[in-house]
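Okay, so here's the structure we're looking at.
Complex shown without one protein chain; remaining protein chains in place.
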Amino acid sequence: MTAPLLEIESLRTYFYTDAGVARAVDGVSLRVDAGETVGVVGESGCGKSVTALSILRLILPPGRIEAGSAIRFEDKNLLEMTEREVQRVRGNRISMVFQEPMTALNPVFTVGDQIAEVARIHAGMSKRDAAAKAVEMLKLVGIPAPEQRANEYPHQLSGGMRQRVVIAMALVMNPALVIADEPTTALDVTIQAQILELLADLTRRLGTSVLLITHDLGVVAEHCTRVIVMYAGEVVEETITTGLFSAAHHPYTEGLLGAMPRIGRHAERLATIPGTVPPPTAWPVGCRFRDRCQYAWDRCEREHPPLYQIDVAHVSRCHLAEEPERRAHPHPPLAAERGASAA
Amino acid sequence: MTTPLLAVRDLRRYFPIKRGVFGRVTGHVRAVDGVSFHVGAAETLALVGESGCGKSTTGRAILRLIEPTSGSVTFDGEDVLALDGARMRKLRRRMQIVFQDPFSSLNPRMSIGSIVREGLIIHHIAEGAAADARVRQLLEEVGLRSEYASRYPHEFSGGQRQRVGIARALSVEPSFIVCDEPVSALDVSVQAQVVNLLQDLQRDRGLSYLFIAHDLSVVEHIADRVAVMYLGHIVEMAPVQRVFSVPLMPYTQALLSAVPAPEPGLKHSRILLAGDVPSPANPPSGCVFHPRCQHPARDAACAGIVPPLEEKAPGHFAACIKQTPTTVSWEQQKSAGGTKPPELFVPPSLAAATY
Partner (left out) sequence: MPPVVPPLPDVAGIRSRLRRDRRATFALGVLLTIATCALLAPILSPFDPNAQLDISRLQSQAPSWSHPLGTDPFSRDVLSRLLYGARISLLISFTAVALAMSFGTLIGAVAGYLGGAIDAVLMRLVDAAFSIPTLLLLIVVIALWGEVSTSALTLLIASVGWFTVSRLVRAETLAMRDADFVVAARALGVPAWRVLGQHVLPNVVGPAIIAAALAVGNVILLEAGLSYLGIGVRPPTASWGSIIQDGSERVSDLWWLTLFPGLAILVTVFACNALGDALRDALDPRQLQAAPDDDTPIKAT
């Protein structure tokens, strides 16, 4: 087996706020192989976006990546690089596609100039070559009349067009890895379909790896080969995509799948996960999901579960792996007994 | 048929486009352009469509939170648009709204108890200690602890705030609630909690909902009937199973096929719409969807004839002159430049993927 393209090892990113230390990312390990699309799913506050920002070292104070974390990319630890060296990686070998295309683009420059700038910085292209490259990229992402569009400003484009521009910018240098953080959340469903299709098609053609961060399990099912589920700053389950939907192991994943209404599956009531995510300043000891879990028992309170191997390429952070018989006896979770409101 | 609780006829709302120093009106954004529907007692009608289709404006125009340009709204036999200020305020007890954004929908300077209490006082439903008791009861009903009454909105999570917004709407005991994307801003697990709550309340109180949404999977779960909007028009309206099994309007078909299916391997051939939604200030002629339409019989007639919202099957309305049956005859279509006769078109991949 060759070395993975990206390998994150026990990443911890903490925010030092007035309310205490928010452990937004708390020991995350994951890897992305060359040419692979990996999905990271989870709800608000699970730490998936902070993980993405940490990879490119875009964490600002009061946030800090803690010592002992490692982010190896193409055999180099990004966390040991100087700021200059990291800048040479950003937008060049690893690029990012953000959720909100309007804020990802600078409103006072034309989209052509913004794409060209990336080429000039990283490839040292001349002004003219870079401008030509920008038009070529706009054409690649399917923008009609690219020569004309290159001279327009972000506000003159629709949301879908803007996201295409952002993707063009991300792909200028033919990076090895694209980190897409909720790339279609701000878009309408028909536009979302266009954009995801485009991203999938281009990265397949260029052999780019994608780390796709999303809250939408449907998007993961369609576009990812592997999926990582995050909860409360940790990875709680990781498996190949088909495995997640047919044989989810972690009760949180199970809950997420049940809570999601699905076209064609007629359920009288949606399953819910009672309670809410605890604040990142006070993760519970033991299992962080236990108050909301219908299987939790005393062990979950005492013992922080490690990632158990469930199957080939399937891990889960749940003691049920060792005591599977307990799955037969669900009970109302603690959070439900306290009332749905108790956060 | 008995008279529906709410009947909307030919509702329009145009926003003037003003230019220059003197605010000269140079055109109109036709946000809602001739919309008709009804909502029965204890029924949920979902209004779906993408951003800018006019679904939210429709919801607010019905409640006169935005004054409609023309049309009529009849609620329980009363002509809503003809009411004066005082009588309209009285009617507001019976028609309420729940918002999308749980962060901007609550006054940050009022405790949640005061927020829920306000309607009780305004409409003289309860006062003093009785009002306090009612507030506690309402909070419990939406799944919040009554001790929370003295806390402020910023102390709550998105889902909890949404519950407060629902309690506020319920406080005046309405029979009809416009739910304006009430779960769009919430995480999946919280979304499920709020959807279940809305369904429970409907069952217990016999509420009618106009459920505005863009997420079709939530709509399929909660709605009795669905109206699909595109560029200010209703383009299809039918019972929920019909819309999801035999969508007739090509736009609805595209919308459905765009929903990511959470079953790996079940990847259906997707109808990818070309381009973006046109500007409602300058909508296409004829059928507003025709420039992006994938119907095989699309032709010049689509640009020339405004398609009527006609009943294609019992209770199933669609605005497409190319989907048979149609009242717009082939002769009429030919005289408008039509070259391809109408035919029934339902992409097979769609039915296979969803059922």
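Which chain is which? They are A and B, in the order written, and residues in each are numbered from 1.
The criterion applied here is as follows: a contact is a pair of C-beta atoms (placed from the backbone, for glycine too) under 8 Å apart; a residue touches a chain by one contact, two chains touch by 3 or more.
None of these values were measured; they are calculated from a predicted model.
Engineer: Touch as defined at the start, partner being the missing chain; which of A:Leu244, A:Val277 or A:Cys318 qualifies?
Structural biologist: Considering all chains, including the one not shown, the answer is A:Val277.
Engineer: Considering the whole complex, which of B:Ser36, B:Thr69 or B:Ser111 touches the chain not shown?
Structural biologist: B:Ser111
Engineer: Determine and list the chain B residues touching the chain excluded from the picture.
Structural biologist: On the chain B side, contact with the omitted chain comes from 60, 63, 65, 88-90, 92-93, 95-97, 99-101, 104-111, 114, 117-119, 121-123, 152, 154-158, 165, 168, 171-172, 187.
Assume only the chains that are shown with their structure count from here on.
Engineer: On a C-alpha centroid basis, what's the spacing between chain A and chain B, in Å?
Structural biologist: Taking the average C-alpha coordinate of chain A and of chain B, the gap between them is 31 Å.
Engineer: Which of the residues in chain A come into contact with chain B in the complex?
Structural biologist: Touching chain B: residues 43-44, 144, 158, 160-161, 188-194, 196-197, 215-222, 241-242, 245, 255-264, 267, 269-274, 276, 339-343 of chain A.
Engineer: So in the complex, the part of chain B that touches chain A is made up of which residues?
Structural biologist: That would be residues 50-51, 143-145, 148, 156-160, 163, 187-193, 195-196, 199, 214-218, 220-221, 244, 254-265, 267, 270, 272-273, 275-277, 354-355 of chain B.
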